[in-house]
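Notes follow once the structure below has been shown.
Here's a slice of the assembly, chains where they normally sit.
Each chain gets a letter, A and B, in the order it is written, and its residues are counted from 1.
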């Protein structure tokens, strides 16, 4: 099937950019090369694995074939040896990460819909597919997941997922929803990064000490 | 079925009170509104999702329909906007949390028994259903799960679960075990909170520095 091949190619690209993001976090934490490779692999596949466990699609594809493993190992080794390069290329890295977020959110939504999950929850599961890898990466680094307290990150994934759900309800072909959904996610994410907008935080009361 | 409706109504009540508890933790951590909503949802459903994954009941109900999502969103928004109210109502919040614990522990045990899990492990899985949400809430806040080092919390859930297992072995109807099990859990929990009893800690040896 052509559309399946297209989804698969998108997924491998998302795997690579998320592996780079995970490996960069491992390098910053001074992990050894094994830790860096684990963080690359886990960041790349955790969102999809979580979605597959939740919709009952076991074993997940990233476990039954070695493609995701090979791609994330390549990304992890690159980030380990050329960490200075990755530090300098902050803008491309952020852009790639936004692309991975959009790809995983939209293809995750599509897969959940194909497994018969109703629209609202399929949109949520798409977002989980997008943000899950980064959350596990942060937990393994013993940090609170960054997505929970800052940055317009999950909302961008949710918007991309919603495009797929709506397109599906309108009977549009798959490719015609995945690409615009991914593009919307990337656009929102880049706007948020460079214009610094975020979501409201709880109001701090006067009688309260500042704890961050 | 009447008994299934009853179990479902209990579960929705448990979902609401656990969502409030999760959202309150998110507000204390100064998360943005998205983080608060995620913590509300995860605290409300993680115990049940974990149980369903372990007994092979996929996809879990909280994923295939939007009830838990809607209820925890409502609870999360309330806690976000009225966090001062929740702070002041410490006793009702603790009571609601104990009720959620008991509800999830007993209905979790019942579901595990229905899936053919043997009595001892069904009791454990009921306890996991009760305490799982709070553990994931603490992990996402990068804290050690409070249930592991203080408070007579898990034991209360275990006692409630045991009531259901014993009642089931005696052939009692479901409602006649869920309500007393929940009540026992709430009672033990409230007694523990207001009389400060807990479980023994390892003896501190004299030659050891105090590290907490």
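To be clear about the criterion, a residue touches a chain if its C-beta (ideal position, glycine included) is under 8 Å from a C-beta of that chain, and two chains touch if they have at least 3 such contacts.
A quick note: this is a predicted structure, and the numbers were derived from the prediction, not measured.
Shown chains number 2; the total number of identical copies in the complete complex of this file is 3.
The criterion applied here is as follows: only the chains that are shown with their structure count from here on.
Centre-to-centre spacing of chain A and chain B amounts to 29 Å, using the average Cα coordinate of each chain. Those residues of chain B that touch chain A in the complex are listed here as 26-27, 29-36, 38-39, 49, 53, 58-60, 63-66, 69, 80, 83-84, 139-142.
Of all the residues in chain A, the ones that touch chain B in their complex are 53-56, 58, 115, 117-118, 120-121, 124-125, 135, 139, 142-145, 147-150, 154-155, 198-202, 204-205, 211-212.
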